[in-house]
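Read the structure below first, then the notes.
Note that one protein chain is taken out, while the other chains of the complex remain in position.
This part shows chain A:
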């Protein structure tokens, strides 16, 4: 088990924005195994998003990666290290980047939920994800009424995470954006703060990940420019499209 990551593993430096620290150590006998497993999980989730949106993504590859993620998740659930918060809604196409955002922010959120860590705060989050609208969205994300960002029992999280993986397949199968109801089918109706939801998404998006939102937006509007500016103007535009659909 420990030999699975032998020589080939490339270590990720913290500047890559991936979570190598965090409150995951200690749950497994070998801290390095836990880190490597985490790194593999992160890598897998990134892979699931980096589908070329011009051409339909390779279903076999996506299924294999998703199965790998599930395996890791199951193992982590068994040894109690699974604490990922699962984003559940806000549309199909942007879902991929919600997951990514979640990973990048996890260390901060975990601190919120369980382990207070003095050196991890909003500033740290901003380092990880340039452009993320920091304080207000973080506040909203932590809202106890929020069904999107619950830090709860591992079972619920597992189901939520499962759902987000599954919705990636829905995305692959059915790329057209649906009605507004469909977009927000999973959202608790008591939580309907579009700005807060999308802020977490668009704000964190570097231009490379713009394609998801572009594909999503283009279903209702003429194709926008290929660059994605993570500013308020873009956010408003996206909100308009969602509401009008």
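Basically, a contact is a pair of C-beta atoms (placed from the backbone, for glycine too) under 8 Å apart; a residue touches a chain by one contact, two chains touch by 3 or more; residues count from 1.
The working rule: contacts and distances are computed from a predicted model.
From the set "Signal peptidase complex subunit 2", "Serine/threonine-protein phosphatase 2A 55 kDa regulatory subunit B", "Geranylgeranyl transferase type-1 subunit beta" or "Calcineurin-like EF-hand protein 1", the protein name that UniProt assigns to the chain left out of the figure is "Serine/threonine-protein phosphatase 2A 55 kDa regulatory subunit B". Residues of chain A in contact with the chain left out of this view: 1, 3-10, 37, 40, 43, 47, 53-56, 58-61, 63-64, 66-68, 71-72, 162-163, 165-167, 169-170, 173, 175-176, 215, 218-219.
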